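Every protein chain of the complex appears in place save one, which is left out.
Should a chain be cited, it is by its letter among A, B, C, D and E, assigned in written order, with residues numbered from 1 in that chain.
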Amino acid sequence: MSNDKTKKGREMMARLFGPAGEKAANIFDDVAPDFGQYMTDHVYGDIYQRDGLDLKTRELAAVAGITALGYAKPHLKTHILGALNAGASRVEIIEVIMQMSAYAGFPAATIGLMAAREVFEKANSEK
Amino acid sequence: MSNDKTKKGREMMARLFGPAGEKAANIFDDVAPDFGQYMTDHVYGDIYQRDGLDLKTRELAAVAGITALGYAKPHLKTHILGALNAGASRVEIIEVIMQMSAYAGFPAATIGLMAAREVFEKANSEK
Amino acid sequence: MSNDKTKKGREMMARLFGPAGEKAANIFDDVAPDFGQYMTDHVYGDIYQRDGLDLKTRELAAVAGITALGYAKPHLKTHILGALNAGASRVEIIEVIMQMSAYAGFPAATIGLMAAREVFEKANSEK
Amino acid sequence: MSNDKTKKGREMMARLFGPAGEKAANIFDDVAPDFGQYMTDHVYGDIYQRDGLDLKTRELAAVAGITALGYAKPHLKTHILGALNAGASRVEIIEVIMQMSAYAGFPAATIGLMAAREVFEKANSEK
Amino acid sequence: MSNDKTKKGREMMARLFGPAGEKAANIFDDVAPDFGQYMTDHVYGDIYQRDGLDLKTRELAAVAGITALGYAKPHLKTHILGALNAGASRVEIIEVIMQMSAYAGFPAATIGLMAAREVFEKANSEK
Partner (left out) sequence: MSNDKTKKGREMMARLFGPAGEKAANIFDDVAPDFGQYMTDHVYGDIYQRDGLDLKTRELAAVAGITALGYAKPHLKTHILGALNAGASRVEIIEVIMQMSAYAGFPAATIGLMAAREVFEKANSEK
């Protein structure tokens, strides 16, 4: 079941998202046992392994794209954490989210800012 | 009608988008004469003037967010040009667009890649 | 196949959209012969017959909602025409579309303004 | 930090949304201190100050557009309250939301109706 | 108020969704008394009565489309139950949802899988 791509993908998820990343790969094992591996392989084993874009910018792009969707606050929180762990500052994350008001409107941007606050507050409380 | 914020916004649009940027600010003068100024002021006079995120990353975030929308290929082309003019490489732009397949699906990503190709080909032909 | 609801719906479509409205009800007769009647019945035979909202405001609400979708420029043009025929001024239509920049972003709003321009120009040329 | 546009914007927010409006302008002061002012300036200081569309219709257009987005129930509730405070009747608000089933589907419309019920029930309990 | 189409629609909703289906038709009687009938008539009295697509595939198509929207988890749960009651297996439902990662991205697919788990767990606990 495991191969090199999956292994690299899981290491990337652990690096970006910590314990939550390890859990994420198995979160649907009860109802969709292969789904976690597909996501791991395609997203973190293929795309996130690529040269040509540094990991911090990649996670800021993830924050941008998911903020624009509007409906995916839990996934946005995961990637806000990922951006922090990839070296982005809180300010950079906030700037990216605020900017999305221009392309996706203020509701999407405010949902994004709420997600950022929740991630930042959790990080503060864990210090 | 013009103020300092508008002036700075227009300079930013010219820097990012070239002659197209100057045109963009006036493109709806016939049907919505104030719209161009609102966009100039809010997006390029306020948000794009901010410290905390370098201009190249800002434009890559724009590419990410607009790719995720799926329906806005002309606006995406404008910001792909903006990303190039802000110092992003073609490779970085392509990486951001490809990555959006993970969050918004392959149709949105392929529309994004088509937009990138059109901008790159136009840039090639103008050399 | 025809009943009172369908008849009222078709009259409403003709009133709002003119000859295009009569055509719209039959536009998919080749591939989906009942679709036109469903749309006529549900939208124009049920909802648009209701008291409680004047027809002009209803069409401005249609313009607002379809602008926010971003991807439906032909349908938006139909309802911009409908808004004009229901008594809305060009200024009111433009105001509604501009306002959508706040909720759905500037790309959606600019697609809306392009739609409005095309409808207005066609109306000008027919005078 | 405050100017005439911001001042007018804040007055508009207080008029439309009451105490919630005053709070909304400062709600992200901890993570994104300038965001509230940008929203205030662009949306309520620029767009909502414009002639050409009466405030009641503007808020009904907001209800229409945000219902069509589908994902922004809290923002929809804010503008349902705004529509009431701008003089729209409950019936007019419900008609606009129901109508969105035609353009954005029944899930978006039912989320809108749930939002309306919550706002109406809160208003009832405060009488 | 009741007619043959409404009657057939209600029977279809009861067949697909059980007691929840009967409730759904009246759920907005307090704020939007005709809305339930419009939905019943258009969706379950017209479309769902049609030959040409078996009911199981229809409900799997509903699961596909609503998963792609991303924002409508409660409606998705209703149609996952409907798919089960129309004869789809849990495996078929999961396959459809997983597949949506390709067209609408992983966030939409994972929201869908969460919805499926909740419906399956409720069904388990009721056995």
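The criterion applied here is as follows: contacts are C-beta pairs under 8 Å (C-beta built on N, C-alpha and C of every residue); 3 or more make two chains touch, one makes a residue touch a chain.
The shown structure was predicted, so the numbers you read here are calculated from the model rather than taken from an experiment.
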- prompt: Among the chains present, which touch the one that was left out?
  reply: A, B, C, D, E
Query: Of the listed residues C:M39, C:I80 or C:I93, which contacts the missing chain in the full complex?
result: C:M39
- request: Quickly run down the residues of chain A that touch the omitted chain.
  value: 34, 38, 41-42, 46-47, 50
- request: For chain B, enumerate the residues touching the unshown chain of the complex.
  value: 70-71, 90, 94, 97-98, 101, 105-111, 113, 116-117, 120
Task: Since one chain isn't shown, list which residues of chain E touch it in the complete complex.
output: 42-43, 47, 50, 52-53, 57-58, 60-69, 72, 75, 89, 91-92, 94-96, 98-104
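Quick note on the criterion: only the chains that are shown with their structure count from here on.
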Query: Same or different: at the chain A/chain B interface, is the fraction of residue numbers used by both copies above or below half?
result: same
Task: Look at the interfaces B-C and C-E and say which one is made up of more C-beta pairs in contact.
output: B-C
Chain occupying the middle, per Cα centroid: D
Query: If you average the CA atoms of chain A and of chain D, how far apart do the two points sit, in angstrom?
result: 30
- request: List, in ascending order, every residue of chain C touching at least 2 other chains.
  value: 42, 47, 50, 94, 98, 100-108
